[in-house]
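Left out: one protein chain. Kept in place: all the others.
Here the chain labels run A and B in written order, and each chain numbers its own residues starting at 1.
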Amino acid sequence: MATIQERVEEQAGREPVDGEKHRSLRQDVWRQFKKHKGALVGLVLLGLIVFATIFGPIIYGVDPYEIDTSATNAPPSVDHPLGTDNLGRDVLARTLIGGRISLAVGFAAMLFGLFLGTGIGIVSGFFRKLDGPLMRITDLFLALPILPLLLVIIMLFRDSLARAFGEELGIFLLVVFIIGVTSWMQTARVVRGDVLGLKEEEFVLAANSIGTRKRKIITRHILPNTLSPVMVSAALGVAVAIITESALSFLGLGFPASFPTWGRLLFDGNDYLQLSPLRAIVPGVMISLTVMSVNYIGDGLRDALDPKLRSK
Amino acid sequence: MGRYIVRRTLFAIPTLIVISLIIFAILDLAPGDPTSQLPLTIPQEIREQIRESLGLNDPFMVKWVKWMQLMFINEPLNIIDSIFNTCIGDCESRARIISWSSRAPALDIIWQRLPQTLWVLGVAFVFGILIAIPVGVVSAYKQYSAFDNVGTFVTMVGYSVPVFFTGIVAILVFSVWLGWFPSFYTTTHVVDWTSWDSVWFQIEQMIMPVTVLSLFNAAALSRFTRASMLDNLNEDYVRTARSKGLRENRVVFTHVMRNSMIPVVTLIALQVPGIFAGAIITEQIFRINGLGQLLIISIGQSDVPMVQTLTFMFAVLIVFFNLVADVTYGVLDPRIRYD
Partner (left out) sequence: MKRTRLLALLAVLAMVVAACSPSDGEGTSTTGDGGTDGSTTTAGPTDTTAPPTGGNAGEGGNLLLLQWQAPSQANPYLSTGTKDLLAGSLVLEPLAEFDPEGQVVPALAAELPTVENGGISEDQTQITWTLQEDLLWSDGTPVTSDDVVFSWEYCSNEATGCATSAYANVETVEAVDDLTVTVTFTGPQPFPFVPFVGYTSPIIQRAQFADCVGEAANSCTDQNFAPIGTGPFMVTELRPEDTVLYEMNPNYRGAANGQPFFGSVEIKGGGDAEAAARSVLEIGEADYAWNLQVAPEILEPMEAAGNGTVYVNFASSVEAIRLNQTDPNGDPRAEYQGEATAPTGGQHPVFYQNEVVARALSMAINREELTAVGYGSTGEPTCTFWPVGEEATTTFNDWCLTQDIEGANALLEENGYVDSDGDGIRETPDGVPMSFTYVTSTNAVRQSFQDLIAVYWEQIGVEASMSNVDAGLFFDGTCASDDCIWKFFRDIQMYTNSSVGPDAVSYFLGFLCDQIPTSGNSYGGENLDRYCTEEYDSLYAELTGMTLDDPNRIPTIHQLQDLVLTHAVIPLVNRGTVSAFANTIQGVGELNPWDSEYWNIEGWTRSS
């Protein structure tokens, strides 16, 4: 099943032929990327969100875990810009701290999935014998009902991992691992298609004929040229991971209540939608904004990395 | 063509067997207990009796082989019997996969709920396609135009805002504040196609879940359509067609669109697991008695046979839709040969 995506991306690695002035690929991509207004806005927005979640809690300085039963379900005020929850905890502080975990899960799971996907894609594209089995495994994973299995697995292993690594790290590792393990297939397919094309390119054949070792061919010649589809996958991977984590938390099977993530905050705030709507809306909007900016960036990257579009 | 379908179907069987083993192995490690919902005052001996009567204490391979036999021999026989009103072998006392919580055949319960899931999913799917393709085509044709920017923005929103968030907001706005639609799905309603009221009732209760789901479907699909159209619009054959003096409509709709649909159909199939996941959440939020809701309930009750069978059914549906997509792909793209 060679998709158009694969076919396009097979070509993406080729050097631009008709460039008269010598421009580096990076400059080229950046020039095109800048044209994509949405991607640019997304980049700025994501930067802001990341900055806010990393430094926000320090700057804001309010303890997100502090219980104040005298000010429960409070509307926004000077003390609590976004109000408080049913235990009197500050919603803004919790949203900021919750973002750290959500983003960390998103990026970690994406990196893990990307690593797996790229690895499997390259191996299966490069080594003929492994291609069949690996692609069958990929198909198998694609046929797995992911969410049901995720629910079951989390229910099963949450507590033993929590005991081994501690409540927070244990669940973090589990969620990252599981999202990673179940999201590499698309990347693997795209990369494989790319590698299959690259293998027949003159520069690889040349490297092969002068006896370059396989590992070097892969790291020197193949890997850099698969970068563009990988980058697009990466961007989309972050979005998928963040949504999956919040979906799990929303079904009550992600992070525990004492450990706020955006998904968990949304789940907890869901019941209080009428009483203090900000509690659910703020994390919901944050998830949406993050995913949206990431998707826009992915979109911009795709356009920028497409040589046919770039030469326009 | 026929041979290709047969071969693909045959190939799906080992895939499904491996999947069933994976599902089974994962669930076998489950520490859950079907008696955990009973009052604490029920003594352990009685709990043990219940577990024994459910066959919980058998070793892993025994349980798997039993389940495989039930799933692939007894249940199909049962279906044949009930369709043709026959009685093959010991049809009276034939063992079936029994749910632990309802003590009823798991497949009967699934069969009861399958229509709801397919109905909501299907309508959402059709609406999704109806919205997505025009939006995707126009966005691509007028890349970076105002329409494209707005369209991109809207689809980005639809794609990025999780289903559970839109679902909750929809209930709050349309059921609670405005009171337009019921907040839960009356599962016993039988649509009488001759009565407008009955049909309208069905529309009313489906409108929110379907809108939420189709918004999500449409967003993803129109992204794909746009990307695929863009790819094709830059192909040489388009230039050739234009230079031949073909009318623009014909170029876009006959040549570009047809070629662009090929990858879109495949991507639709790859989206199917995601759509089922979305359905699980939608059913949970809108209280639709579909398969997703049953899954969540069964996980909560540690009803292992039910979870196994359901997860497996999801796998079957996914494999089936992949197959449909592959075949469609072949029909659309004459370059693909089946041999």
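Here is the rule we go by: a contact is a pair of C-beta atoms (placed from the backbone, for glycine too) under 8 Å apart; a residue touches a chain by one contact, two chains touch by 3 or more.
Since this is a predicted model, take the numbers as computed values, not measurements.
Engineer: Where the complex has a chain not shown, which of B:6, B:61, B:88 or B:104 is the residue touching it?
Structural biologist: Of the listed residues, the one touching the omitted chain is B:104.
Engineer: Under the stated touch rule, tell me which residues of subunit A contact the chain that is not displayed.
Structural biologist: Residue positions of subunit A that touch the missing chain: 67, 69, 72-73, 86-87, 155, 158-160, 167, 256-258, 268, 271-272, 274-275.
Engineer: Pick out the residues on subunit B that sit against the missing chain.
Structural biologist: Residues 31-54, 96, 98-105, 108-109, 111-116, 118-123, 125-126, 129, 175-176, 179, 182-191, 202, 206, 253-254, 258, 261, 284, 287-289, 293-294, 297-298, 300-302, 324, 328, 331-332 of subunit B touch the chain absent from view.
Just so it is clear, only the chains that are shown with their structure count from here on.
Engineer: In whole angstrom, how far does the Cα centroid of subunit A sit from the Cα centroid of subunit B?
Structural biologist: Distance between chain centres: 24 Å.
Engineer: Touching residues of subunit B toward subunit A in the complex: what are they?
Structural biologist: Residue positions touching the partner: 15-16, 18-19, 22-23, 26-27, 29-32, 149, 152-153, 156-157, 159-162, 164-165, 168-169, 172, 176, 223, 227-228, 230-232, 234, 260, 262-263, 266-267, 270, 273, 276-277, 280-281, 284, 295-296, 299, 307, 310-311, 314-315, 318-319, 322, 326, 329.
Engineer: Report the residues of subunit A in contact with subunit B in the complex, numbered from low to high.
Structural biologist: Per the touch definition, subunit A meets subunit B at residues 1, 3-5, 8, 37-38, 139-140, 142-149, 151-153, 155-156, 186, 239, 243, 246-247, 250-251, 266, 270, 273-274, 277, 280, 284, 287-289, 291-292, 295-296, 299, 302, 308-309.
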